[in-house]
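As you look at this complex, bear in mind that one protein chain is not there, while each of the others sits in place.
Presenting chain A:
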Amino acid sequence: MIRIILILILIIVSFISVFVGVKDISIFDIHRLDQDELLVMLVSRLPRMISVLIAGVGMSISGLIVQQISMNKFVSPTTMGTLDACKMGILFSMILFPGGGMMYKMILSFSIALLASVIFLKISSKIKMRNIIFIPLVGIVFGNILSAISTFFAYKTNLVQNMEGWLIGDFSSIIKGNYEILYLGVPIVILSYLYANKFTIVGLGEDTASSLGLNHKRITYLGLVFVSITSTVVVLTAGVITFLGLIIPNIVSLMFGDNLKKTVSYTALIGAIFLMICDIISRLLIAPYEIPIGLTVSIIGGMIFLILIFKRAKNV
């Protein structure tokens, strides 16, 4: 029932999203679009809507998966350095293979993201103090180190401005032809759903998982691969969207629990709705200009995150 309501909301906001923008296209004109308007629709509006949809779903589910793997509700691609590693990968591919296309960027970005995620997990398992706030703090520091290294090389190679481009998530430059790589996120979402039970068991800890006959290591690494692919394609097309992977799974966990078989779909839907609404706000506030969506998400998400910290820290 709730699922149906969420799907309806998502359809409505997606619909609104398509009709918001610099060129004024009214919902009531949908049956008689002229050549120009149709072009805007197909080249800009629809791709944008689809990419917000996939990014919202992908980042939220990534957050959900890493929270299971690390058994910590405050870990997410933002707070474990994965997104900083993606940026680093893109930068390095620009330095090393200046003429190389999307493929180079993707492979390098994915590899570094995966490596960084594994390193983070190793570090956090070594930390004796299993304080739930401490672990993501380590992740943020780790991410900042990666970011600083990237900035250093960006200065050396005059790519700082370029780097700013994907520092803050922004969907304004998405048009037909440059966002299709995001579709790689779709099979990952489906796989996440198929592996939902196994991710739930991983969240019960290594001993319990092994006792239930699960190869804990394999599922952990598989999860990190999922997360690294999703993060890479989102950063490559839209840029860094912080907090999404953190707050959406937390809201869902508080409302619907931690049984992923049940919550993967809620996480996906609420993530998409949230990002879609943020995108619409970003486009409306200072129209005809727009605010980068990463900023909107950070402000709204940051506030929700603080509320969650107080709520969760009280319980633990």
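A few notes on this one:
Basically, a contact is a pair of C-beta atoms (placed from the backbone, for glycine too) under 8 Å apart; a residue touches a chain by one contact, two chains touch by 3 or more; residues count from 1.
One rule holds for everything that comes next: contacts and distances are computed from a predicted model.
Chain not shown in the complex: UniProt lists it as "Iron ABC transporter ATP-binding protein", one of "Ferritin", "Type-4 uracil-DNA glycosylase", "Methylaspartate mutase" or "Iron ABC transporter ATP-binding protein". Contact with the omitted chain, checked across A:R3, A:K23, A:K176 or A:K261, is made by A:K261. Contact with the omitted chain, checked across A:S17, A:T79, A:S231 or A:S253, is made by A:S253. The chain that is not drawn here is touched, among residues A:L146, A:I201, A:I280 or A:I293, by A:I201.
Seen across the whole complex, the unshown chain contacts chain A at 71, 197-198, 200-201, 203-208, 210-215, 253-254, 257-259, 261, 315-316.
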